[in-house]
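Omission of a single protein chain aside, the complex is shown with its protein chains in their original locations.
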Amino acid sequence: MNAQPIHMTWKMKEVVLTVILAVACGVIYLGWSTLWIPISALVGPVGAGFMFGIWIIASPIVAYIIRKPGAALIAEVAAAAVELLTGSHFGLSALLIGVFQGIGAEIAFALFGYKRYNLMTLMLSGALAAVGGVLYNVIANGFGYYTTQVLLLTLIIQMISGMILGGGLAKIVVEALCKTGVLDQYEIMKARRKKGKPNGIASGV
Amino acid sequence: MESLLECKDLSVRFYNREANVLNGIDLSISRGEKVLILGPSGSGKSTLLSVLSGIIPEHVEAEVEGEIRLAPQCGVMFQDPDSQFCMLHVDEEIAFSLENRLIPRAQMDAMIEAVMKQVGLDIDGHTPIETLSGGMKQRLALACLLALEPEVLFFDEPTAQLDPVSRKEIFQLLHELADQHGQTMVFVEHTLDGCIQWMDRVILMNAQGSMIAQGEPAEMIQRYRAEMQEAGIWQPKLFPYTWDDVQDHPSHPLAQRLQQTLQQRRASALDADQEGKGGSAVIVTEQLDIGYRQKSVMRDMNIRIPSGEWVAIVGANGSGKSTFLKSLIRLERIRSGQLYFQDILLKKWSDRDLYEQAGFVFQNPELQFVTDTVFDEIAFGGRQRNWSEEEVHARTVKLLQEFGLESYQDQHPFTLSLGQKRRLSVATMLLFDQSLLLLDEPTFGQDARTSAELIKRLQQRQAQGTTIVMVTHDMDLVDEYANRVIVFDQGKVIYNGAPYHLFTHPESIGHHAIIAPLHYQLMKPEKERSII
């Protein structure tokens, strides 16, 4: 059983875990997003970009734990759906942003054939999620009307924020979760056990 | 009787552990049998249940050895009422069971109605599940299992998260079900009152995951009393005796014990009455109205809590007990009226001073933790106030010892057991020797031993002068420790005084869901007898 490199089929507990973690992220975003627009009004899109990474953290967290194709995209969309369901914010547009950011984050893991899950790919997914987000804004909110410098600067800052607050923070959070033992039955810990002691798992077969 | 499921020489090991959870279990369960599995935490009793119900290794990975024969169709009820549902409404949730069985849509409505009736869920089918109480949720969970038409029903501590009244109701319901349909049932439970009297067999496990013994409930209880106590199982108050026996024979050992307890309570109640109402008050409220969001839940409260008392707040779910507790330290807004804390208006206290004087222990301790180790967690407040590191260390070590947490001081708070988490959360609230400690159902969901450990520490603190105010459903706890009990009902305080008087005259507060401890039940026939 453990010879397969990537498990394509999702187990039920992985499905529910993905949704619940995304929902938890979505609930935390709600707290953040009430602060978001007032800050943006004051410091402009460039300054507000510093906190961007928090918004896309669901993707790297879930992908890092589950390690399956689609995890990053689904997590971000489900997290965005929380805003839709609580009816408190931008509803359908939040869902669309989620799709764009999720696709961005997903690409990072796809590039490495869903085989590499480390700080580098997590940060890359944060950065690409930022690209997805900016792309949506260009299409929907007419970022094109900003000066090119503002646009570029926003993109760069959001990418950096996505790398640090998205990818980096996701790694810290998941490592902390690993220590509490709740992830023992999931892919991330299985991969570690496989690495640690090669006989530990094979004995079950 | 034919054997419905069995296992031979069953051993189970989880992949991330070194040792086996279960060791060489031989077990056979017949059709119609009711079996209760007991054991300390970590004895693998839940694992055994999972294997017998087919969850392990089908849905949870583990290394399983031995011969197993399962029942073709079974249902499992879990302890957490919130994490066994996947739909939003009652009818959809029951339908989920039917959908899985490929029942045609046309037959569903009648079947949903039938199982709801069977479990006594007398509500509209389209009620949102989140509005149900814990007891109702467990009824719903049972309805969903009955919709599976199972041959065997498994119960993994089904009442661990319920209050005593709901627990009694659930056990009654299960008993009826067992009687009427001859349903085969396998239980794992910590609380024996309400279920052990109708079990056919008790299985006792030890901490190493082996079976110590099995047999008739009455015999097992008498022979293995010590082991069960060690395992933290709540001792049955009556079983193996019956109430008629105890009531009719004053020389019965249990009757004598109950009489003795009753006399002790009476004596201490008299003492307390004579002491009078002297002393200063920690909390005084005047025409206090409190509420949650827009709704007012308790009105016109005039309460005085003398310092040094142990006060219990009781009442039905949603009667405003927790809101009151939170209002006492400004976690909920006061709607109108006055609240004095140590003779000073509550709103005049600064956060810093207030929380150096009063601590609050939440039902879910995890929400309170703010650091990454047990030591830091206790030391946190001192470091915030720039105490010298020696003082921080000295005080923290003292609290660690007091609460039996020294050997865990470098662990992450989240890795502790529930009992340890609760103790830690109390310890963090005592760094400043707070004079008032508020606790929201501190023994909820815990076994007898860990509860006792916590209560012992609270008692020590009370002896040193700390005032304790706790919300609880456990009347034995109220009877044994509280100096004062306050009963909330429909927005009003309907009783405020010594527990003894409440329990001896329960009729004074009308028909209420308060089950007085067993020894008070002796009073009734006593009176009746004196009349005759």
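By letter and in written order, the chains are A and B; residue numbering begins at 1 in each of them.
Everything that follows uses one rule, which is that a contact is a pair of C-beta atoms (placed from the backbone, for glycine too) under 8 Å apart; a residue touches a chain by one contact, two chains touch by 3 or more.
One rule holds in what follows: contacts and distances are computed from a predicted model.
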- Message: Not counting the visible chains, the remaining one has a UniProt entry; which protein name from "Putative HMP/thiamine permease protein YkoC", "Sulfurtransferase complex subunit TusD", "Acyl carrier protein" or "RNA polymerase, sigma subunit, ECF family" does it give?
- Response: "Putative HMP/thiamine permease protein YkoC"
- Sole touch to the unshown chain from B:L5, B:A71, B:C144 or B:L339: residue B:C144
- In the full complex, which of B:G381, B:G419, B:P442 or B:P499 touches the chain missing from this view? B:G381
- Please pick, from B:E216, B:E230 or B:E366, the residue that touches the omitted chain in the full complex. B:E366
- Task: May I ask which residue of A:V16, A:M120, A:L152 or A:A191 touches the chain that does not appear here?
- Result: A:V16
- Interface with the undisplayed chain - residues on subunit A: 10-13, 15-28, 30-32, 35, 37-38, 40-41, 44-46, 51, 54, 57, 74, 78, 81-82, 84-87, 90-93, 96, 139-142, 145-147, 150, 165, 169, 172-173, 176-177, 180, 182-183, 185
- Residue numbers in subunit B that touch the chain omitted from display: 53-55, 58-60, 75-76, 78, 80, 82-89, 91-92, 95-105, 108, 129-130, 144-145, 148, 326, 329, 331, 351-352, 355, 359-360, 362, 364, 366-370, 380-381, 384, 414, 428-429
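The definition used in the following text is that only the chains that are shown with their structure count from here on.
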- Task: Starting from the mean Cα coordinates of subunit A and subunit B, work out the distance between those two points in Å.
- Result: 38
- Message: List the residues on subunit A that touch subunit B in their complex, please.
- Response: 12-13, 176, 179-181, 184-185, 189-190, 193, 200-201, 203-204
- Complex contacts: residues of subunit B adjacent to subunit A: 14-16, 59-61, 63, 372, 412, 414-415
